[in-house]
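Remarks on the structure that follows.
Every protein chain except one is present and positioned as in the full complex.
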Amino acid sequence: MGTYLVGALNGLAMGSLLFAIALGLSLVFGMMDVLNLAHGAVYLLGAYVAVALLPDGVGLGVFVLAVLAAAAAGAVLGGALAAMTRAIPHHLDQALLTLGVALVVAELLSLVFGNDVHSIAAPAAVGGGVAVFGGTYPVYRLLVIGFGIVLAVAVYLLVERSRLGTVIRATVADRAMVAALGVNTGRVLAGVFAAGAALAAVGGVLAGPILGAQPGLDEKVLLLALVVVVIGGLGSIRGALLGALLIGQVQALGTTLLPQYASFLIFAAMALVLLLRPAGLLPPRTAVRA
Amino acid sequence: MRAGPTRTGTSRDDAPVPPPAKSGIGEAGDRPVSRRAVLLAAAATVLPAAAPLLLGPYPVSTLTRMLAFAVLVLSVDLLTGVTGLPTLGQAAYFGAGAYTAVLVGVHVTADAAVQVLAGLLAGLAAAVVTGWVAVRARGIVFLMLTLAIGESVHQISDTWSALGGSNGLSGMPPISLFGGPSLLAAGFVYWWVLAVAIAVYAAVALVARSPYGRTLRGIRDNEPRMRALGYRTAAARYGVFCLAGAVAGVGGALWAAQARFVSPGDLSFEVAALALLSVVIGGKGSLWGPCLGAALVLLVRDNLSASLGGHGPLLLGLVFIAVVFLMPRGLAGVLGARRRRGSGGPP
Partner (left out) sequence: MSPILELHGLTCTYGSLTAVDHVDLTVRPGERHALIGPNGAGKSTLFAAVAGTLPASDGRVMFAGRDVTALPEPERARRGLVRTYQHSSLFLDCSVLDNVALAVQRRHRVAYRFDRPARRFRRTGAEALRHLDAVGLAGRAEEKAAALSHGERRQLEVAMVLATGPGLVMFDEPTAGMSAAETERFVTLMGDLPDDLTVLIVEHDLDVVFRLAGHVTVLHLGRVLASGPPERIRADEAVQRAYLGSARTEDVFIDAGESP
């Protein structure tokens, strides 16, 4: 029994990270129909920032510094992507552009950091374990779960309760109408793009002590984030949260029970959701389309 | 008086008739061909066929890989260029074909024709099983779903021990043909791959010019209108997805015939991305353009990479970005525009 509960906790930690990563992907798609294929590369950038700044046994302060540095790097890359995609009219070409950026960024990272598998230690202060369900469980993962909860609440407050959030939701529903109302959608879109990328990079740092950093991780993370977004509903924040929690559990249980078929389970989950709810579990509330 | 929906009762298929000397209703491409075009076509056939006589074994095996990759790229073009469905998942069907061909080669027979057939069926079957998920969407969401399918299949191949896990499958004997001896020389393998690739090219070209090809172009241009004309467009898209899966499977079998080895790397995201890049470089919808793009892309990845310190993908990524910005219609678009200008036709 304990194994399963530990697995469930692992799934919760994974879900928290996936929520942070998938949020930007989903919003960028929902608001401007841009499929950002460089999202995984942004994540990997964050992970390598952690590799560069976090030798074993650092304090919490340095860790927070690394998180901020990754957020800044991600925001810059996201802003650049937003600017580049705005210069191109077609959605397919935009996706191809981000694909090119993904290849370039991943290749530059392997140029700098080599092709080895890097592991990243959790900060010394939270490196230990606590007794949970009759075993020990890493404190760090509990902190990641806490981060996920804080992030979910913060995003909820921002999107549902603030004026900016109203603009974001309205833009997902009907971009042309928001622009017609005189809102500078360009700035909002660039801001969301940058913030989403920053979150993905932060996800890279936070996931560092769990997943490490290595070439190819960007694709795996991009896949997971895509599945989360598809399952939850494109452009839906609540959907991203639900999808992340679901895929986190599927991933964790799959790894515990059927390690060989974990990726198959994820695909099966996506196929199942698409079969039953083609628009995702919690599609965004859209405007009336005549 | 027709009170209800009309139906043409007598409409059975037309009997095949010899092509008229001058049909007024053909496509633009049916116009009488110029002497220059004939020369070009002859050169395009003779030169590749003579390659093994002129080049050493290493360049010949490079050309063989280019041909196999070009077949994969044709399958991407069938979806992306002809039907307007951008895909990042074709490497999965390519991989299904390659794995099947290697398994057949190791366990069943060295006959290359059987392997290609098995690869075709494997690609087709994989597309039949997974395609219905992908064709529920179109446009960028389709791209997203195919990417998810492709990556899932990639990771399955990476973890499934029956397929050798991340080590892949090796030990495939050299291919033979129709009960003959093993084809050890790179040139013979090349000729076999060339013959199959030409056959696939002809088949894809036929599909593109057939009534079904017209249906697919209609879906690309305006799917809602196709529905209003009475087309069940989801079925048409599913059909072409399965066809493209079969074509990619053939490509995978050809790839295996040359490499005699297959690993998860052969169906990675990068392969799918490079196949799509080839189509974009070559020009969506044109068939020869993407084949040229395939050759270029593979040349950069496998041959120029060493002189770039192993970082060919960096160059390819930059090329990707440059192509999107500078020539969105690809090589075929650039060359086509020049030709039209030269002949004084409409812009």
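Should a chain be cited, it is by its letter among A and B, assigned in written order, with residues numbered from 1 in that chain.
Here is the rule we go by: a residue touches a chain if its C-beta (ideal position, glycine included) is under 8 Å from a C-beta of that chain, and two chains touch if they have at least 3 such contacts.
Computed from a predicted model, the values in this text were never measured in an experiment.
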Of B:146, B:176 or B:215, the residue in touch with the unshown chain: B:215
Touch residues of subunit B, complete complex, unshown partner: 1-8, 11, 13-14, 16-17, 19, 23-28, 30, 206-207, 209-215, 217-218, 220-222, 224-233, 236, 239, 346
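By our rule, only the chains that are shown with their structure count from here on.
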Distance between the centres, which are taken as Cα means, of subunit B and subunit A, whole angstrom: 33
Residues on subunit A engaged by subunit B in the complex (per definition of touch): 29, 33, 35, 37, 84, 87-88, 90-93, 95-97, 99-104, 106-108, 111, 216, 219-220, 222-223, 226-227, 229-230, 234, 259-264, 266-267, 270-271, 274-275, 278
Subunit A partner contacts - residues on subunit B that touch it in the complex: 86, 88, 133, 136, 139-141, 143-145, 147-149, 151-152, 155-156, 158-161, 268-270, 273, 276-277, 280, 311, 313-314, 316-321, 323-325, 328
